[in-house]
Each structure stands twice: as structure tokens, then as C-alpha cells.
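Got a structure here, written out as C-alpha cells. Questions coming.
Shown here: the complex without one of its protein chains, the others still in place.
The first chain written gets the first letter, and so on, giving A and B; residue counts start at 1 in each chain.
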Amino acid sequence: MGVLRQLRYWWPRPQFSLFLLVLWLLLMNTLSLAQLLTGAFLGWLIPFLTQPFWPERPLLHQAWRLVPYFAHLLWDILKSNVTVAWLILLPPRRLRPAFIRYPVILTDEFALAMLASTISLTPGTVSAGLSPDQKTLLIHALHVVDEEALIRHIHTRYEQPLKEILE
Amino acid sequence: MNIPLWLDALIAALLLIGAVVATLGSVGLARMPDFYMRLHGPTKASTLGVGCTMLGSLLYFSAAGKGISVQEVLITVFLFVTAPVSAHVMARAALHRRVACSAHTRHPPWPEMDHPPETPSPATRGDARHAPPSTPGEVSDTP
Partner (left out) sequence: MIAAILPLALLLFSVSLLLNLYRLLRGPDLTDRILGLDTLNINAIAVIVLAGIYMDTTIIFEAAMLIALMGFVGTVAMTKYLVRGDVIE
């Protein structure tokens, strides 16, 4: 039966439509029927019109496991801010900045983007570039003494969970 | 205005912490010696500082009985999603322009990013996964 394919064509991304509806209601800051209908219409129209431009849909095996991941991340962001605030107050000569080449094992582009964003938000590291073959992530660290330990930390704390969740 | 005292103190603390943290981020932006080190302050401190301010404002307007205001949540989430992306694109632009890093930075990224090294550099856990030499090109796009 082509019913499912028809539905897939006319309503390509149900979750994305729902997300757009919620986003619209948040933007309008109301819950009136008119805005609900407008949001639902836009939530249908935008995915329908833009579907040729989308890459293949990302697979979320265990989407609920993103919740503890984000909780961890929030805690790390708080810690990282204390660390960075302290480092900023030190005289810059005492800092030991370094560029670090991090060997990535993730292959999915969405997972890679998540990893790069995570690294940018956590202690003293900013992801600065990806090598053309997507195997090495260039990270700038504000103050690092043991580079191996930092690489291992990123690997166990962020990359492994992301690989399990997203790939 | 009938905000209980503890909530009043909590909101005041959030606003103050937010302002202090954001100011520290800007201090880092102003006094760090090279571009890559300057990047750290704004991406983390300013984002969290503004996030704290937003949380305080959210609590204030919700407690003041004007209905729950959710726009702050939207702005905060947006800032937290976009801050790493802007940091990444700015760092990429700086690498592309060969903006100098300060002299005591270890492992400066040039010229390896244009021509991946054939022998693993000491910073990576060099093994079979390591980058094979590929065609010269700039650092690729954000994934």
C-alpha cells in the first residue's frame, strides 16, 4: 500500500512539525486557538517545502539517554565557568595554552557537531577545526598540563556516550 | 508586588552572579594576549552569565503574577546552542587567516591542518585511525 508513502510525502517530519509548533507558541507567548492553528500550519508547511534540502534523518536509538547527557553537560558547564573565571584572573603569562589534535571515532555528522559543541562549552577548550577527512578535531585549550589526560577525559565522558546514543 | 523574601534573595543572587560572570568573560576578552585565548571568555562566561540573568528574570516575572514568561527560556536555549557554533566558525576563520597565537602555545596548528602529517604527532594517540595524507585544502566546514 502506498498510503504510508503518501503520508511520508505530505507530512515528511512529524517530530519536526511538532517542534516548530511548540517553538511558534513559545515565540508568540500565548496559547490561543488562532496561534495554535497558525503554528500547526507553519509546522506542516516548512518541513514540506524544505524537504528536498534535508540530509537523511538522524537516527536516535535511545533518545531518552540524551537527558542524563545534558544533565552531565550542564554540571560541567557550571564547573568550567568557575575554572575559566579563575584562569582569566591569573596573569596570562602563567597560562599554558595548547592546540590539541583529538582523534575522533564518531562518523555521523550530527554526532560530530554535538561533540564539537560540547567541547566548546566545557572546561577551557574550544573546538577550532576539523581536518578534511573528518578524523582529527583541532581543539584549543586555554590551560592544559596533561594533554593525554584531557583527550582521555573527552573520550570517556562525551564521545563514548554520544557514540552509544547516536550511532 | 508580593514576592516572598527567599525568592527575592534568590533572584537578586542570580542577577548578581550573572552580571559578575559575564563581566569576567568580557575581562578575559579584553586582556588575553592572543585571539584563541580571547575566544574562551566570551563563549563560556558570557553565555552562562546571560543565562543566569535570564533565569532571574524568568523567576521574577513568573513570581510577579504576570503569567509565566517563556521567552527568556527561548533566548537562553538559543544562546546556548549558538555560542559553540559561533566560537567554532570564528576559530575557523582565524585559522584560515593564520592569526598568530602567542609564542608559548604548544603545537601551533600550521601547516599540519593543510597537509595532515604522515607521522602521528605526539599529541594524538597515533595509531591506525590517524589521518592519512589527503588533498590539500582548508579546514572543512562545520559538520
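We adopt the following convention: contacts are C-beta pairs under 8 Å (C-beta built on N, C-alpha and C of every residue); 3 or more make two chains touch, one makes a residue touch a chain.
Keep in mind the model is a prediction, meaning the values are calculated, not measured.
Write out, one label after another, the shown chains that touch the chain missing from the document.
B
If the hidden chain were put back, which residues of subunit B would touch it?
Contact residues on subunit B toward the absent chain are 3, 8-9, 11-12, 15-16, 18-20, 22-23, 25-27, 29-30, 35, 38-39, 42, 46-47, 49-50, 53-54, 56-57, 60-61, 64, 66, 69, 71-72, 74-75, 78-79, 82-83, 85-86, 89-90, 92-94, 96-97, 99, 138.
Quick note on the criterion: only the chains that are shown with their structure count from here on.
Would you pull the subunit A residues touching subunit B in the complex into a rising list?
Contact set of subunit A toward subunit B: 23, 26-27, 29, 77-78, 80-81, 84-85, 87-89, 92, 95-103, 105, 109-110, 112-113, 116-121, 124, 126-136, 138, 140, 142, 147-148, 151.
Which residues of subunit B touch subunit A once you look at their complex with the stated criterion?
For this pair, the touching residues of subunit B are 21, 24-25, 27-28, 31-34, 36-37, 39-41, 43-45, 47-48, 69-71, 73-74, 80-81, 83-85, 87-88, 91-92, 94-95, 101-102, 104-109, 112-113, 116, 121, 123-125, 127, 129-132, 134-135, 137-140, 142-143.
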